[in-house]
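Note sheet for the following structure.
Here the complex is missing one protein chain, while the rest keep their positions.
Our next item is subunit A:
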Amino acid sequence: MRIAVLGAGIVGLACAAELLRAGHDVRVFDPAPASGATHAAAGMLSPAGEAWHGEENLLRLGVESAGLWPEYAAWLESASGVDVDHRRAGTLLAGRDHDDVQVVRRTLDLLAAHGIEYEELRQRDLREREPELSTRVCGGAYLPGDHSVNPRRVSAALLALLGDRVEHRNAAPSTTPSPLLAPGEDRPASVEGVRTEDGRLVRADAVLVATGHQLPPQVPQRRHVRPVRGEILRVRPPSGQAPTQTIRALVHGEPVYAVPRAGGEVVVGATQEEHAGDPMPTVGGVARLLDAARTLLPGLERAEILEVLARHRPGTPDNGPMLGPTGVHGLYLAAGHHRGGVLLAPVTARILRAHIESGSPDAANAFSPSRFDTSERMSRWTSLSTAN
């Protein structure tokens, strides 16, 4: 099949590489590949650490994808020659004070209910596992199944695999109205390809939209993806003072994580805020992150700040991604991965490949885009505020 992919973030790239591997004729369009959320992501493959009540389907999808990662990383590295810094040391969950530890325990209860492995640790055991932790950390747990990769290296590897199939251009799905449309109905019925920003029509049998937090107007579900700002830093502590595994913690109620990278860098993240406009890092957000991080890991006190940045996560109403057919024939969606696009990339690629190859209009997965209403309406906000 001829398949056009819009968006070269980790999601679009993983899908494109999977389809290429399956022998399809793939083209990818993105004016600035791998510069969106993927560029900011910490790269935690952390389904257990992200578990939350009411999001059990997402937890299951995350666990499935985490299970694919070891083989996926090995394949990527051998096919592209790029080391993706896949780390399997596990993750520590830590609570700074007693209240924080109570919240951690609540997560552990949820994991227990889903049969996910963890080991609860007392203060001393925590610090034995991670000597860089503050003496004041009160308790936590070890999550052996929560690993990490470097998402920038993953996208570099995927870009290397795709080579000149990636075109540095904006594009939008190009649709044709169905001949069977009733008068007055204007929902396009099928996709003929993509139209690039310079006006070219690139014909395709299927178009996959993976443009992150902003979906093109041709996608009926576009209003269900919203920007959720995240701020994040990269620092380099003095040699020997970087943690040796991912640490996710609550520090007096403030969530923070530290993810070690090859070469001694540490990623410190991340804030989360409902915010429109450009994703700029703020003084307040960065101050809170740094405060929490150096309370957790005193060795960061003299770390060099290498980078401070903010990007938009693609949020959806239920925090789960939208994977599969959109209702417009030939138009597929892989978007809304919110906090877990890196973790979910391999399973997303598999699911989308199955949908595109089968061509069936119904998405038999819990994350079908069809779970959201696609009726057209005015911004509800405008109508409400005038009615008040």
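Some notes on this structure:
Just so we're on the same page, a residue touches a chain if its C-beta (ideal position, glycine included) is under 8 Å from a C-beta of that chain, and two chains touch if they have at least 3 such contacts; residues count from 1.
Heads up, the rule we're going with is that contacts and distances are computed from a predicted model.
For the chain that does not appear here, its UniProt entry gives the protein name "Thiazole synthase", which is one of "succinate dehydrogenase", "Thiazole synthase", "Translesion error-prone DNA polymerase V autoproteolytic subunit" or "Multiple sugar transport system permease protein". Shown as candidates are A:238, A:253 or A:359; the residue that touches the absent chain is A:253. For the chain missing from the display, the contacting residue among A:23, A:54, A:199 or A:240 is A:54, taking the whole complex into account.
In the complete complex, the residue from A:24, A:222 or A:329 that touches the missing chain is A:222.
Only one of A:88, A:127, A:236 or A:275 touches the absent chain when the whole complex is considered: A:275.
Even with one chain removed from view, subunit A keeps its contact list with that chain: residues 52-55, 222-227, 252-253, 273-277, 315-319, 379-381, 383-388.
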